[in-house]
Structures are given as C-alpha cells and as structure tokens.
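For this depiction, one protein chain was excluded, whereas all remaining protein chains were kept in their positions.
Labels run A, B and C following the written order; every chain starts at residue 1.
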Amino acid sequence: MPEEKLYRVALREALGEEMERDDTVYLIGEDIGKFGGAYRVTDGLLDKFGAERVVDAPIAEEVIVGTAIGSAMLGLRPVVEMMTINFSLVAYDQIVNNAAKIRYMFGGEANVPLVIRMPGGAGHQLSAQHSHSLEVLYGLIPGLLVVAPTTPEDAKGMLKSAIRTNNPVMFLESMSLYNVRGMVPDGDYTTPLGQAAVRRKGADLTIVGVSRMAVLANEAAKQLEEEDIDVEVIDLRSIRPIDWPPIVESVNRTTRCMVVEEGWATYGVTAEIAAGVQERCFDYLDAPIRRLGGAQVPMPYSLPLEKASIPTSEDIKRMARKVVGRKTDA
Amino acid sequence: MPEEKLYRVALREALGEEMERDDTVYLIGEDIGKFGGAYRVTDGLLDKFGAERVVDAPIAEEVIVGTAIGSAMLGLRPVVEMMTINFSLVAYDQIVNNAAKIRYMFGGEANVPLVIRMPGGAGHQLSAQHSHSLEVLYGLIPGLLVVAPTTPEDAKGMLKSAIRTNNPVMFLESMSLYNVRGMVPDGDYTTPLGQAAVRRKGADLTIVGVSRMAVLANEAAKQLEEEDIDVEVIDLRSIRPIDWPPIVESVNRTTRCMVVEEGWATYGVTAEIAAGVQERCFDYLDAPIRRLGGAQVPMPYSLPLEKASIPTSEDIKRMARKVVGRKTDA
Amino acid sequence: MVASVKPPTAPPHPTKITPKMLELTKENRDFLLKLHRQMQFIRRFEERTQEQYTKAKIGGYCHLNIGEEATVVGGILPLQLTDYIFTSYREHGHAIARGIDPKAVMAELFGKENGTSHGRGGSMHMFDSDLRFMGGYGIVGGHLPLATGGGWAVRYKKEKDVVFCMFGDGATNIGAFHESLNFSKVFKLPVVWFCVNNRYGMGTPVEAASAVADIYKKACAYDMESIQIDGMNVREVLLKTSEIVEKTRADSEPRFIEALCYRFKGHSVVDPDKYRSTEDKEKFRKADPIVAFEHELEKAKLADEEYFKKVRMEVDAEVQDIIKYADESPEPKVADLYKYVYADEWEERPELHGDPL
Partner (left out) sequence: MVASVKPPTAPPHPTKITPKMLELTKENRDFLLKLHRQMQFIRRFEERTQEQYTKAKIGGYCHLNIGEEATVVGGILPLQLTDYIFTSYREHGHAIARGIDPKAVMAELFGKENGTSHGRGGSMHMFDSDLRFMGGYGIVGGHLPLATGGGWAVRYKKEKDVVFCMFGDGATNIGAFHESLNFSKVFKLPVVWFCVNNRYGMGTPVEAASAVADIYKKACAYDMESIQIDGMNVREVLLKTSEIVEKTRADSEPRFIEALCYRFKGHSVVDPDKYRSTEDKEKFRKADPIVAFEHELEKAKLADEEYFKKVRMEVDAEVQDIIKYADESPEPKVADLYKYVYADEWEERPELHGDPL
C-alpha cells in the first residue's frame, strides 16, 4: 500500500532495494556508514549490507569520485554521496573531464554507470562555503544526465532509474526537502529521468520551478488562486536534458512564463529555460519571461541576510502578479 | 606610435609593464619560465624578472591557485597562468570557494587582487580534455569578474586593468587568437573591464559574440553586407558583469538578435544573453533571439568531427539569414 | 575588524617561549596561571556557545574546541603578533587565543554586524586582519594552499614572519594537503603545518582514513622535519611549537607538527556522537588538558582548587557578559546584502547584483 514517507526515507529505500536487486551496486562517500550520513539518508545501510558495499571513505573527493568512475568502467554501479554539492567542486575535474567524457573520447568502448547524489541549497545558516545550489555546473556538461527530484515519490523512483541507466547521473537533492513527507507507491517502481512534471494546471501563467522552488511555486500558486491568478506549475525535475514539450505546450497556452530557482539566476538554470522558451514560444508570448533566483552573493551567515538571499513564495507571488500585469503591490 | 602586434605579444607587454610598474605583481604557473609558456605568452619574462617573480610551479593547480589567493590576501598581486581552462577544473574549488568568496565571507576585511589567465577553445584537435570553453563556469560566480578580450589592444589594456583591480579576475584568452595581429596603442593605457564593445554598426540584426566568436561574427557580418543584411556586431568582452546598455540599445534598434559562442549553448553564456535580452527588449523584438554554440559533445579528435563541432562564419551567416527572415538557403 | 577592545583574557605574547618559562616555579606563576585561565575561558566560551546554539541564538554548523584547548592555546601562543594564522572551521578558541575580542567572536556566532566578519561568516569564518588571523575555512584542506600563499608572500617580501596553518587529521588525506606540503618545501616557505589530530574526522577514525595513523610521518614524502607531540599537555605543546616556529623563522624551511588530542564533544553541536566507544571517551576525559594542567599547578603548589573555582566563576561571568553583548548587538542591515561582494568601485555596480528586473 502506498504510504506517506519522508524524502530521505524514500531515498534510503531506493538505495536499499537496488542494492538487494543488483549486487554490483555499492555506496561510497564520507561518513555514510558508521556515522549514518551527514543527512542520515544512508542510515542503517551499513548494518544491512556491510562495509564492502557501504564504504566510509577518507575525506578525498577526487579519489572518491574517481574510484566510482573507475569501478563503473569495470562493471560496478557505484552510488556516490557527496556530503554537499559545494564539496563536489573539489571533484569537479573528475566529474567533467572523466565521468562525462570517457564514453565519448573512447569512442563508445566504455560506459560509466554512476550516480552522484548530493544535497544543495541554503536556509540553514551554513554560509558561503556550504549553501549553494550550482545545478548549472552539471546541466552544462554533455555526457551527464542531471535530475533534481522534489517529492518523495520522485526521489525514490528517479534514484532507481539513475542507478539502472548506463550513464553518469548527477542526482541533486535539496537539504530542505529531506524532511518533507509525501505518498510513495508500493513496491518496485521507477520514475523516468528526463521528464518534467506538471504539478498544477492553470490558464494565466506558467511557472517553471527548479528543485525546491517548484515546491514553493506550488504553494504560491495556491495562494494566487485567491487573487484570481490561475497558475500552471511545472516542476523541471530534469536539468539535463530539459523536457521542452510540456513547457512549450503550457506557455503557448498561458502566454506568460516565469522561472524560479534557488541559485543565482544570472547564468543559472533559469537563463536556459527563459532563453529556450522565448525561442520556442515567441509568437505566443504576451510578456517577457521573468526569472527569479537567489541573491547574487556568497551566502551570508546572518539569518536576516540569508533570508533575504533566498526566494520565498512571497517573492514568487510578487513576480507572478507583475508578469500577469496585476499591480496589487509595488 | 601604435603598432601592429600579436595578441600574445600584447599580453606579454601588459605583464612586463605591470611588473615593472608594481613590484608586488608576480607570475605563477606551469612552465611559464624556462619553457617560455605553453603558448609562449610569458616568453622572456623569466630572464627579465627572475625566478622570484616568474614562478615555474609543480603540476598542482590547487596549490598554484591557492598560493596566489593567499599571497593576494597578504598584499601581493599574482597573475596565474593556467595552461588551459580545462585544467582549471582541478582548481575550481579554490577559485569558487576561496577566491570568489573570501572577501564576502570575511565581511570585507580581506581583498583578493588576483588574475587567472587561461586560454580556452577548440580547433587544434586537442580532443575532449583540452578543448573546451567553459566561460559560464566563471560567469556564474558572484565575487568574480570575468573577461574575454578578442583583440590585441583589448588583451593588453584589459590585462592591465585586471592586474590593477582589487577583485579576482578570470581572464579568458582564446588559443586561436594568440596569433592574431592588431593595432596596439603606444605607452601605458588601460581598457576598462565590464564593458562590451560595438565592433560594427548595423540596422537589421544584432549579433552578440562571445570571445573568438565575436571575431567570426564580424567576418560574417562583412560577408552578409553583400546580401544586403546590415549586421551590428557586439563583442561581449565582459562575461561578468554583462554590459547590458549597448546590447539593449542595439537590439531595440535592430529588433532582431542572435548570440554566438564557441562553447555549449545549452546553459551557456548565450543562454543568459538571450534570456536577458528578451527581458529587456521584449516589446521591440520582431523575432526570437537565436543562439549558436558548439556541438554538445566532448570535443572529438577527428578533424572533420571537430570542424563540425565549432561554429563557423558560415553557420553564423546561415542563422543570421534565418533571423532576418531570408530564405536564401535551407 | 570591528572588535572594540582587546580581550582581557588574551595572554601576553612573550618574545619567545623558553623551557625555563614553563617550569612549574613561583617566578612563572603569573604566566602559567594565564595559560590556565585562557584554556578555562575557551572551555567555558564553548560550553556556552553550545547552549546558545540550543537556544537558536547561533545557527549553521558549529564546531567546538572542547578537549582541544591545549593545542589551541599551546599552538597559538608561541606565535608573534606579526605571524599569520590560517585555520579551519573549528576555530572559536583559535580566534580567542590569538587575541581577538571574544565579544567579536560571540557576536559573529550570533550573526551580528560587529562580529569578526560582520555577521557574514559565522562560526566557520572568523577573521581579523590586524591580528593576522587569516580566517577559518569550511572546505576541508582548502585553506592549506592559502597558507602556502601566505608563506609565499612572506618570503617574497623578505620578511621574517611565520605562517601557522592548523588543520585536522582528516584533512591530511585530501589532495590539497599534499600539494601544499610539497610546494612549501620546494620553495622553502616559512610555514608551520600544525595538525590537530583529535583522532576522528566526523565519525571516521584516523586509522580508517589514513594509510599511516601517525600523521606526522606523512612529512617524510616532503623531506620535512616533523614531530608528534602530546596535545593534551599545554606546556609541551607550547614549548615544542615554539621551538619549531623559531626554527622556521630562522631558516624559512617548512615544518610539521602533529598534536595528539581528542575532541570531547560531537563533531558539531548537533552530532549525537554514537560512533565512539564509551571506554574511549572515558579514557580521554581522564586526560582532560585543563584538569591535567590543574593537577600540575596544584602539585607545584602554584594554585589550589579554590583558585580554580574562582577562575571558573570569573570566566563564567565574563562569558555571560559576552553573550549579553552579542545578543544586544545589531543585526546586519538587509540593505547591505551586496556590500562586500566586490572591492572598490565594483561594490556598487547594480548589474553585479542581478536583481530581477
């Protein structure tokens, strides 16, 4: 029977079930075993699967990722946990120059079936070196698949798909979603990668949300209903590739679009969405596509400053009103 | 008297003159001294300034960049040469998490006057790990200034400005421009950072070019003249910040815009330009803004494949015709 | 740095620590008791920091120095005020030992405008350029290259300062460690690498992460002088560190120190700390660096339990005041959100803020 579960539990189930199904699947990361994982996603898996398959690695992101890639080339299916996406920058060369390119530069003679899971996002006063989103760093790279699930159901189903594909997948979680609850189907199921999800139908405006901002956009949409603004919300879910058809269909119908991400909008994910939508929906658009992102600062520690740096559902509503031409507030 | 000089020589002059002017300026990188630099930009400077100021470092990009940052915090003005932008991924954490953030996360109590010079781009059959452009990786990051000069004059003048500012500057050169000649003013001059350059006035279409693609766009524009298409060419020059006023002024006049980069267009620099132009010029636009970028593949070695991966002036012309509605070719 | 007054708890920075100064004699009483007081102050500061975290006055990740006070005070005190310090996120005590006003440290923890980093950095990013406290950093190992650069600048300017770089045992497994040690040796940089081996990196014991469990041995790959010291003994840390620092000042050769200690609390204040055995914890608790030093002082009749009690009360009162000060301090203004991202004229360029149109 489908059950309400935490996002982090849904992830844990996906990992456990895939490890049971396929003994080439193993987990590697810092403090994912004895410590239980910095965000407790892997809690309990060490006891169940042993230290060979739940590997507590030294603090050495390059060799963690490299080990995963190398072992994937030899037929294993590693799932890496980076403690946060911020630390993945230490391993960025391995991800971009090796994981993403190996298949191509060896003319298709090698595969890299690899998943790198990592939480991103702000809101916990972790300041400049621990709080960023950075999805676009991976979205840019040919050879990678990049997803950002926002519901427990997707978290589980997409993680399973990620583990099963023969491509390297960047699996972007959000720190702020780990404690979110949602229905999770029973038994073994997968959710396809590469697909956006229409979370809410609407006629006046299409909001495309990236990662947690899709959740906020949904909240904002509910509230905007009271103001007679009927918003369609699309959860991007897949950052590479972008699933254009539902977005285009929606914008052509609503004639207005805005895009929201938690990270920096300039050169962010929202830039590509806005650029792509205007290319595809030009003749239908009644207003410029607007983008909302986090403040373009290294994340400050101070609570009021941090709050001011992250888009809120109020910010979304404010911009939405503007895009549909309501002047309800300044 | 102004003189014709190679782009690489203009860079060399800027380095030499700044080192003479200010003895806190020093150079550090791999094989920039005895070897003369992988692309011979620093050739001769070791003899002139000695090994203290032209530092041949071990192959260890993280500590090269970190050394530069740390010494900048203590008052020096390091100019780093990364042999190519591809290797800068090994030092990406240092650049993003330290160079760009230190000032902010310490509340303005530290400065990082640092320049990192690095060539990018393809066209030399260097294949997947040595050929990419990747400007957007730095354009995204608050705290950095990012420039990409395309003429010898700009190369010299902007490098001087980069060395003199108290901010970290990513100075993106193009391998394919090192041998380009152009007039270079006499004596000490600087070219401001943060400014685009209108390379050619035109009435029918605005092409914004990134790095070497601005040069190609100019060539294409000359040829399009014969087809009675009057193109305005803007050399972006500054990737962060983007100099919007000349772009907006131009597009509002021409009502059509396309953007070209050598790197991957999806999530590329051109995405931000296109997104930003439609936001700013929506009511003036007569056609969707089109983007042209390199093929979304890890760069192949094979000559015909590599050629097919890099935008040419033919490609630019083809797209330009489309944007202005000429059907001269399929 | 905006700290208003120099800290009352900062011990004098003697020109040079000598073995004589550390003998348990009457003459040295003042100095020794100052050491003790400093450790006790840091201990209390950290205990109250934990408490304030629980009260949600402090947020983010918050890593305490409790149990490591001998490495903190013993490591930093031998430095001259002209020397430079680069350290990690576990640095409240380091900042205080360096002489940064503890009020500014607490204000930073509270995210206030008059904190060491104007509330932008928080627990992990204390800074003071006057005191050459070049920052706490959050990427493990990521500050070692910066310390290398500090050493580079000192050598470049032909000065006689030493750069002191503090990091944990876990940090010695990351690439930046290797690059930094090698670089510092190749170019003869005056850097003292000071590894606080508290035997764990989060939940991972040192021997599970490092091929050699005696961290000081890693310096062999760089042909670098290296010692292992008892990081629970403040006098030993002080003396050995001073020797190494002065050698490095004299010949501009990098050196390595491993100080063995134990963190008494979890990795950060939210860590339930289930991965260490009770026996282990007990064992090290018994070697508490403050208690051990108190025993020494007592045995040498330089102080007694009553005195120690008085000190505890005094520092408690001081920390109370500090918390009050931090609590009453002003928050940064939201209007200043973009301040400090860029230097000079770039600070005010609106196109660098990227506000939505």
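Basically, a contact is a pair of C-beta atoms (placed from the backbone, for glycine too) under 8 Å apart; a residue touches a chain by one contact, two chains touch by 3 or more.
All values reported here derive from a predicted model rather than from experimental measurement.
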item: Displayed chains contacting the withheld chain; value: A, B, C
item: Contact residue for the chain not shown (choose from B:117, B:240 or B:291); value: B:291
item: Sole contact to the chain not displayed, among C:61, C:194, C:222 or C:275; value: C:222
item: Omitted-chain contact residue, chosen from A:37, A:120 or A:143; value: A:143
item: For subunit B, the residues touching the chain missing from this view; value: 30-31, 34-36, 38, 56-62, 86-87, 90, 124-130, 264-266, 290-293, 295-298, 300-305, 308-309, 319
item: Interface with the unshown chain - residue positions in subunit C; value: 173-179, 181-182, 185-186, 208-212, 217-224
item: Touch residues of subunit A, complete complex, unshown partner; value: 26, 52, 55, 57-58, 60, 62-63, 65-76, 93-94, 97-98, 102-111, 113, 142-143, 145, 165-167, 194, 240-244, 279-280
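Simple rule for what comes next: only the chains that are shown with their structure count from here on.
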item: Farthest chain (mean CA position) relative to subunit C; value: B
item: Inter-centroid spacing, subunit B versus subunit A (mean Cα positions, whole Å); value: 30
item: CA centroid of subunit A to CA centroid of subunit C, Å; value: 36
item: Distance from the mean Cα position of subunit C to that of subunit B, given in whole angstrom; value: 41
item: Set of subunit A residues in contact with two or more other chains; value: 86-87, 90, 127-129, 264, 266, 288, 290-291, 296-298, 300-301
item: Subunit C: positions in contact with at least two other chains; value: 117, 119-121, 125, 137-139, 142, 175, 341, 352, 354, 357
